[in-house]
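Selected chains only, in their assembly positions.
Read from first to last, the chains carry the letters A, B and C; within each, the first residue is number 1.
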């Protein structure tokens, strides 16, 4: 089964990379790019298991490794 | 088009293959000849000229012909070095191209058993101003070098960066690595000992680098076409594990020979180790760890996946290898054995897929050309140019400021400050001086390193320009307090099949040879990169000289800054 | 007294820390492999710079899973000394031994050079040989040395005088110019600059020695 995990910076944390890309886009002439934030998309391929079990495993992986909850938040979808 | 033509072989070359085999080659065999006889692997257009290079000297322990050259620096210590180009990959994907270039040259050094202690790089791009493309390439290349070298913990201590229109479509990325080794630890890439197992360690084999001119096969479907990729992605973490595992292995007596998998992948590695050893090898490709399950044998044999090594192991010592490699989190696999029948045999389980004389693939079998050469027209024109008509600048102050601002002259600090140049706490002279100096731990000695080439001079006169490159490198080392000892040369040129370009190459080799003989700095390793041109123009001839020098007492190094008020300034020379 | 330098698979300042302690400070030191579970014999643990497990995903993220980090946590709980340098600092924050996180430098580039540091607190096990307000010149080399933390955390760090070293010229964008912090108990220090690179006179800078001298003095004093 496929799981997609989305890890993004908490709103309170500044994102220099996003700001740099926003600047670059604006400089290139794209108007109205009001903000850019960069996060991670982590695609997991898990051996098949009941959805509840998958959820539990994914959440633990996120808490322990995939996201640093001091600065990041995460969501996920099980496909 | 014929299959052999798609693989980059000429009709005569194909006929030569048939003659050497005594039959028509099958597809896998033809692919193997295709990559081994490519310019990159066979040096078919340059080899004939190498005899001019001085390659021996009282310090030389290993000249050209191995993964890297080695010189003696006394106290039972030796220095291994080599330069390698990664020009075309860097033009396609600058970050990964430069990163994998660094990865490749590091493997050449530790494959000799040496501990890599310094990296340098020599870069050429089109004009920087007003070119987004050049800025993108430059940023990507610098980040790639930084990303890979920094992670490996090898300081990048020097290099050069030049901008010139001739490199617009074809940037140059040459990386040089220097390692330190004790005399008795030197290892060579040869498959000795009939029956000895051949083992594979490192990353699994994917379709990376299976592509480009030397690959074609009617059997492959469109789908696999899509899957194959010429872009290799560097994995410095894997390389670090390979480095540590390899050096630890080489400290045991389990290893008879070792070779990295670089250009032409497994094909080249098995062929080179076999011909330098007992002459033959038998490999079973069903045992090769793969990244994708549906790979064709051709793809497995010519893949250029990064971060892989081939080991020739003393029979019965497989467990030692498994244990040490396992400690570093890697897997090892026996994939074949050494034979003495002179044949290179590729099997898939029991089925023999390819069977050919090993030597026929290697430089002894590969064709060797000595092409026509002719002085480029522009040389005559520039010799006749009247320089007296050039006016004196009106405002010297302003001209001076403009010169300082020119990208070719301005400080490159913003580049080398992205490289960790201090890790290993041995960098005595950091980038920014004439040459970098590295102390050799456990001795009083130091080595000085530099890369140099002014390609504008080489364009005007390749022979003199090449001599000047050697002389400049030597002056840089002397200015740091070192005695020049040896060079590695990165020869970057246009197509050798064009007489004017081959003239430039030939003249350069002769110029380098003369200067190296004069300065007693033998050529101990090097690399040739041809076909650096676009439909518009070829690059300026760019023979990059990487030179190493020795300081008997590293405390007596010298830097270029003014030290104190009142010091006298003198000018030496003419 | 004995130091231990932890070696992760892609540590690369392990050797520099080892030689700094052994050759420059003249103290006993061992390398400690990342799978080691017993580290009781050591008084001071150094988590060196480098790229631990490749530092993929986030710097220091995977290292917190290693066996030796369990042992380091226990060691720290006992009040023994731990210094994390560069990647070591990142690992300590990921492992929860120090608050906050280290993110990409604000200019998005790797920075290698020498930083001028202010000594903000000389009343710690790592800075007792320094004077407050003193300037230290210490090499830096990192791509992700930009210290971030929530406001409450920063406030607490200030109130407890846990901010030990700050940058004079803050190039990586760290909040409060933070270059190094200690934990609440004061026995765990994390710093991005590399004191081990400034110990050997041949390299032209010995300012880093004072950090190790402080640790040694503290350990000798048996405080």
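FYI, contacts are C-beta pairs under 8 Å (C-beta built on N, C-alpha and C of every residue); 3 or more make two chains touch, one makes a residue touch a chain.
As the structure is a computational prediction, the values presented were derived from the model and not from experiment.
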Copies of each displayed chain within the entire complex, written as a formula | A x2, B x1, C x1
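By our rule, only the chains that are shown with their structure count from here on.
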How far is the middle of chain A from the middle of chain C, if each middle is the mean of its Cα atoms, in Å?
-> 29
Centroid spacing, where centroids are CA-atom means, of chain B and chain C in whole angstrom | 37
Compute the distance, rounded to whole Å, between the mean C-alpha positions of chain A and chain B.
-> 39
For chain C, residues that touch 2 or more chains besides their own = none
Do you know which chain B residues sit against two or more other chains?
-> none
Listed in rising order, chain C residues that touch chain A in their complex are 57-58, 61-62, 65, 93-94, 99-101, 103-108, 146, 148-150, 173
What residues on chain A touch chain C, complex-wise?
-> 12-14, 16-17, 20, 40, 64-66, 68, 70-71
For the complex, which residues does chain B have touching chain C?
-> 143, 146-147, 150-153, 235-238, 240-241, 244, 328-329, 416-425, 427-428, 439, 441, 554-555
